[in-house]
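Okay, handing you the structure first.
For this depiction, one protein chain was excluded, whereas all remaining protein chains were kept in their positions.
Letters A, B and C mark the chains as written, and numbering starts fresh at 1 in each.
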Amino acid sequence: MRVSKAILSVKGVSKRFGGLVAVSNLSFDVAEHEMVGIIGPNGSGKTTMMNMISGVFKPTEGRISLRGQLISDLPAQIISRSGVGRTFQLVRLLPGLTVLENVIAGAVYGHRRRWGSDAEGFAHDMLERVGIDAMSYSPISSLTYIDQKRVELARTLAGEPEVLLLDEWLAGLNPTELATGIKLIHALRDEGITVVLVEHVMDAIRSLCDRCVVISSGAKIAEGAPDEVLSDSEVIRAYLGDDDA
Amino acid sequence: MIRRSVLALASAVILATTSAFAEGVIKLGAISPKTGPLAGGAVVTQWPNIQLWVEQVNAVGGLNVGGEMMTIDLIEYDDKTNPGEHIKLAQRLATQDKVDFVVAPYGTGFNIASAPIYGKFGYPMIAVSAITDKVDELTGRYPNLFFTLGTTTAFVEGVKSILMEQRDAGAIGNEIAMVNVADAFGIELADKARELFTAEGFKIVYDKSYPLGTPDLSPVMKGAKDSGAKAFIAWSYPPDSFGLAEQAIIEDLDVNVYYSAVATSFPAFSNAFGSKINNVLGAGGTNVDDPKIAEYREAHLKITGKVADYWASANTYAALQILEQAIVGAATLDREVVTQYIKDNTFDTVMGDLNFKNNFSNTFWSVGQWQDGVFRGVKGSNVDGAVDVRLKDGWK
Amino acid sequence: MIDILISGLLLSGTYALVAMGLNLQYGVARIMNLANGEVLVLGALAAFWLYTTSQVSPLLTVILVIPVSFTGNWIIYRFLLTPLVKRSKTQGALEVDSILATFGLSFIIIGIIVSIEGGFFAYKYLSEPIRILGSTTSLNRLLAFLVAALIGVALYLWLNFSRPGVAVRAVAVSTEASGLVGINVPRVSAIAFALGGTITAVGGALISTFITLDASMGVVFTLKALIIVIMGGVGEIRGSIIAAGILGVVETGVATLVDPGLTLASAYLIFVLILLFRPQGLFGKHTT
Partner (left out) sequence: MKRSNWQELIWAAVITILAAFWPMLANGYWLGIGVDVMMYVALATSWVLFSGPTHYISLASAAFFGVGGFIVGTGMSDYGTSFWSMLALSAVVGAILAALIGLATLRLSGVYFVIFTLGLAEMIRNLVSWVQNNFLGSRGLYVLTDFSDEHLFWMLLVTSCSIYLVGWIISRSRLGFAMRIIGGNETVARHVGINTSMAKVILFTTTGLFGAIVGAIIAPRWSYIEPNQVFSPQLSFFVVIMALLGGSGRLWGPVVGVIPFLLIWNWVDANFPNQSILVLGLAFLLIVYALPNGFVGRIEDLHNKMKRHS
């Protein structure tokens, strides 16, 4: 499903921490309604890349733009408001708030600044969308791991992102949960959200992604349809003995 | 909230009834720091003298108030050197403990802060440790407030007259090195000194302040030394008066006039430095040759176990003597009558005969000097026994 | 210039004595000890009291102070602070609790000091001028500096080259991980706390030979110590020593060249600037 117009565009991006090069000269585009996977061995710079898109870090070099607008020099909150939502590798919820409030948090400060009953209603919709509306008023501490992930996803969706970044959203789930999770992302994809996901679960990548960007040691080594790149010899070499692919 | 006021009422009633039983007793309230930055000074000049006076009075059976012997019941509080705390405790003394009389607080700020409360209840306040140039304005506002220690200007004048004498004698030139501690007390004195000294043609070649709690005064002393002035004046407070003297010794400050303000007259000052601080000038003083002072100092040592300091101690004791004589003289515990008595009469105290004009006693020492182990008054107003100023000659 | 450097460095010695103990207590035992300054004043009181009543040399007092303050601080940690450590679930909660508890403790110590001596601890010991490279200073300050240097070096060597020292450093880095590798965390914390308190008390005894203290001056030292520890980086003895050095030299420099009235202000300004540009302190590891 190749769509011509790139919504998110990463051009020649590098990130150095002191002497360490985490990402080097990486470029790729994400088209509207497309689901792109970023894969690569541990420590290859995937999460750093996500952090640069969402504004946790600024790239040392290169530019990231959203619908042609440069976003890589903006602070995280502006990037978020301009339509980039994300989840975190290790779930980050707000323990002092209820499930519903956690999701409302996503609705209030996004580009559609909802407030009051509007925000509340919308948050309920999002919780229903991820399938845990029944737990709206539970404390965060009572949730299972997958439910925590769902809350986080609901919160991100509540911001109505145009581009959704999922950072190892499926990691750490048991087989049943994994199936539920994949189904959920499928549903999002069917709704036409643009998604960039970092993932290790290859089955999920095969079934979800339109296209994959493979990085190793911070640099892009392959790009293309999942089946194509996963059989690429260089990709296999990068993964060998390194991961569970 | 309502319940609390009922409680307050109840306790007030209980207090009222107990005070009805307590006849033959004069309740005396005293609030001063036992902790906090000013405690170090208060435990030297304030608390021991209150103790001394109360014990002496009670030892002879109390005060004769119109034929009835009344002993002193002392109620004391620690204000922790905190003005808010002090005000609250003053209110407690007046409205809960319902004391008959009070000892004026320690420190200028505390006297002024508590004056409205004590004034409201008509307590005469014979302020000792308060030095201000606003005497008229304050006593106009608080007619119960009396000042015995002098004014800021008088203190500066005392030092100024020494400087002028020594300049005339050729011991010092026109140049003065002056420092002050950057708190209300030091700033006020330094400001006045700047005005009065320059008016007499002195040049303040080194004029710096240092913050309260400066751990190392050696740069200050080095700066003063480098200025080459033969007179060093420090408007200092207790810990720094010690620190400055130590640095002067270390740097071997070559001056003929060395003055530091508060705490110079403390026995601890001489204990710490011995003969090295011989001929150091300091704030205040007493006439140590006066037999009354000698007797007082002996009693102070005997009863409190501490050597009295050579300045504010005797003043504090004198203020209590004034209160004592006013109560006995007025033959009543009626505060209004006693206050009026203080205004109208002359009192025989360890500091000599004291009386108040517009609530201000113009009898006080302003400058003293350590001379061979004794701190003697050298300048004062209406005082006898001032000795000649000696020149500082090294720090041996 | 030499004057500034020498006076400044000697003052740094004082500051290092004040801060090293707190750093151990906060860096290792995770106790933000607001009673640090009061412990220092206790040490000073011991030196003053023994000197004025029985002519005991403050140097001897320093040696006497070591076992007493070690035991005292160990007891404080064991019985007063351990319950707080146990009940707090997060570092933040422990910080709040230890601020509250040690603030109360500081009042108790002040009360004890006042009941022994409410006035100034005024005495002089080794108040003799000495010339170093043409600059005059006093023997007692030099002595305090030397002891501070000795303690600093000994502490550094102990922490880096001895088994228990390495355990202490491990606990400073992570209490959980240290527990996992078999370090007795409560014991190491107690030792670090007691050792920190001992250094502070020894510092107090030495400082009292040249600074006139009284019961309520502890807070001044606590503030300085907190500033130095944070400036140098939590858990970093090296950082504390260097921060103490910077403060000492800056304060003396400003007092000499600019205005003594600005000494403390400039010290705090340096602190503020360092934290603005290195929010984790000079040597602190950045944690997010």
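By definition in this document, a contact is a pair of C-beta atoms (placed from the backbone, for glycine too) under 8 Å apart; a residue touches a chain by one contact, two chains touch by 3 or more.
Treat the numbers as computed from the prediction; the structure is a model and nothing was measured.
Contacts of the undisplayed chain with visible chains (whole complex): A, B, C.
Taking the complete complex into account, A:S54 is the one of A:S54, A:S72, A:T194 or A:S216 that touches the chain left out. Of A:R81, A:H124 or A:H186, it is A:R81 that touches the chain left out of the display.
Contact with the omitted chain, checked across C:V188, C:V219, C:I237 or C:V250, is made by C:V219. The hidden chain makes contact, of the residues B:N58, B:T71, B:Q96 or B:N345, with B:Q96. Against the chain not shown here, chain B presents residues 1-2, 4-5, 8, 34-35, 37, 75-78, 80-85, 87-89, 91-92, 94-96, 108-109, 112-113, 115-116, 132-134, 137, 141, 152, 180, 182-184, 186-188, 190-192, 209, 211-212. With the whole complex as reference, residues 26, 32, 34, 80, 83-84, 87, 91-92, 95-97, 99-101, 103-112, 114-115, 219, 223, 226-227, 229-230, 234, 259, 261-262, 264-265, 268-269, 271-272, 275-276, 279-281 of chain C touch the missing chain. What chain A contributes to its contact with the hidden chain is residues 54-56, 75-78, 80-81, 85-86, 88, 92-97, 101, 104-106, 108-111, 113, 115, 155, 159.
The rule is short, and it goes like this: only the chains that are shown with their structure count from here on.
Taken chain by chain, the contacts fit none of the simple shapes, being neither an open path, a ring, a star, nor a full set of pairwise contacts.
When chain centres are defined as mean Cα coordinates, A lies farthest from chain C. Here C is the chain whose Cα centre lies closest to the centre of all protein Cα atoms. Remark: chain A and chain B have CA centroids separated by 74 Å (rounded to whole angstrom). Taking the mean of the C-alpha atoms as each chain's centre, chain B and chain C sit 35 Å apart. With touch defined as above, chain B holds no residue shared between interfaces to two or more other chains. Taken in their complex, chain B has these residues touching chain C: 34-37, 39-40, 43-44, 47, 81, 179, 182, 208-211, 213-220, 222-223, 238-239, 242-243, 246, 249-252, 263, 266, 268-269, 271-273. By the touch rule above, chain C contacts chain B in their complex via residues 3-4, 7, 10-11, 14, 52, 110-111, 114, 118-120, 122-124, 127-129, 136-138, 210-217, 220, 224, 251-252, 255-256, 259-261, 263-265.
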